[in-house]
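All protein chains of the complex are present and in place, except for one that has been dropped.
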Amino acid sequence: MALATVWIRNLFAATMLMGIFSLLAASLYVLLDAVDVALTEAAVGAGISIILMLGALVLTTSKEKVHDARHNLLALVVVLITGAALIYGTMDMPNFADPKAPAHQHVSPRYTQESVDEIGIPNMVTSVLASYRGLDTLGEVLVIFVAGVGVLLVLGAGGFQRRRRESGEEEE
Amino acid sequence: MEWLGLYNYWVVVVLMMAGFYVVIAQGNLIKKIVGLNIFQTSVFVFYISLAKLDGGTAPVYLEGVTAYTNPLPHVLILTAIVVGVALTAMGLALAVRVYEAYGSLEEDEINAQDEQDA
Partner (left out) sequence: MSPHIVLRVGAKLLIPVILLFGLYVQFHGEYSPGGGFQAGIIFSAALILYALIFGLETVQQAVPPAAVHALAALGALLYMSIGIWAMLAGGNFLEYKVLAADPHVGETAGIILIELGVGITVGAVVITLFYSFAGRARPKRGGD
């Protein structure tokens, strides 16, 4: 699905493919027991991202120009070299779902075994998110607030009624 | 054959490279943002696949279950997804303004107009 997005020219179709890719990723998360993340990815990737991209496409065009293959070759070589380097780096990594992997050793046993006694709520992801790592969540709320302010500065507030009264033209 | 245990990382690397290629090779600005999203999603898949434990269940407390999947990467990815949507929104807003100022979304046409004006 991701590879199809590379080749497609119509931007509208590329947006739809991105949505399907997000939905497949959300199903993958459910299979990997990450239910909170699956809910968020399904809502965000297959919902909000699509709405925003469709909004941007309405405000601009939806076709893409065809390029010559010459400067694509340099990009392809860079991508292949980076991919080979990354695959070489994964040779040392632990096997998939290995219980002895370092990711499961240090802080996580404390979260899974003691968070229910220390905090008293069953959902461990919420207790880590809101209590153990509450400062990170504060930063994230501020990031999304700043993004909202930024888009307001760039695009304006979209006050439909005020603009209509000013210009006085018949809409729709 | 221990390579069989590493296949999830290779899948992620392939996805990541697809997104990376779209960001650097394609000229259309909105296509670049789509590529960036693919790149981000592949990184999330990487982290979530790191979190999985053989024989564990979802990290919600149930009576009698002792092995839970690691909740720490879930938390990090939850934050990262929301930051990703903030980034996409900001990027699309800038792309819309660029289109209104230059009349086109292709990178080379925008550079050509800048060189003409400069």
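Each chain carries a letter (A and B) given by its place in the written order, and its residues are counted from 1.
Please note the rule applied: a contact is a pair of C-beta atoms (placed from the backbone, for glycine too) under 8 Å apart; a residue touches a chain by one contact, two chains touch by 3 or more.
Everything numeric in this text was worked out from a predicted model, so none of it was measured.
Visitor: Tell me which of B:I30, B:A93 or B:I110 is the one touching the absent chain.
Guide: Selected residue, touching the omitted chain: B:A93.
Visitor: From the listed residues A:G89, A:P109 or A:G148, report the one that touches the chain absent from this view.
Guide: In the full complex, the listed residue that touches the missing chain is A:G148.
Visitor: Of the residues in chain B, which ones touch the absent chain?
Guide: Those residues of chain B that touch the unshown chain are 58, 60, 78, 81-82, 86, 89, 92-93, 96.
Visitor: Contact with the hidden chain only, please: which chain A residues?
Guide: Residues of chain A in contact with the hidden chain: 35-36, 38-40, 43-44, 47-48, 51-52, 54-56, 58-59, 118-123, 125-127, 129-131, 134-135, 137-138, 141-142, 144-145, 147-148, 151-152, 155-161, 163-164, 167, 169, 171-172.
By our rule, only the chains that are shown with their structure count from here on.
Visitor: So the centre of each chain is just the mean of its C-alpha atoms; given that, what is the distance between chain A and chain B in Å?
Guide: Computed from C-alpha means, the inter-chain centre distance equals 6 Å.
Visitor: Going by the contact rule set out above, which residues of chain A touch chain B in the complex?
Guide: That would be residues 2-3, 5-6, 11, 14-15, 18, 21-22, 25, 28-29, 32-37, 40-41, 44-45, 48-49, 52-53, 55-57, 59-61, 64-65, 67, 71-72, 75-76, 78-80, 82-83, 86-87, 90-91, 93, 95-99, 101, 103-104, 107-108, 111-112, 116, 122-125, 128-129, 133, 136-137, 140, 143-144, 146-148, 150-151, 154-155 of chain A.
Visitor: Touching residues of chain B toward chain A in the complex: what are they?
Guide: Chain B residues touching chain A: 2, 5-10, 13-22, 24-28, 30-31, 33-35, 37-38, 41-42, 44-45, 48-62, 68-75, 77-79, 81-90, 92-97, 99-100, 105-106.
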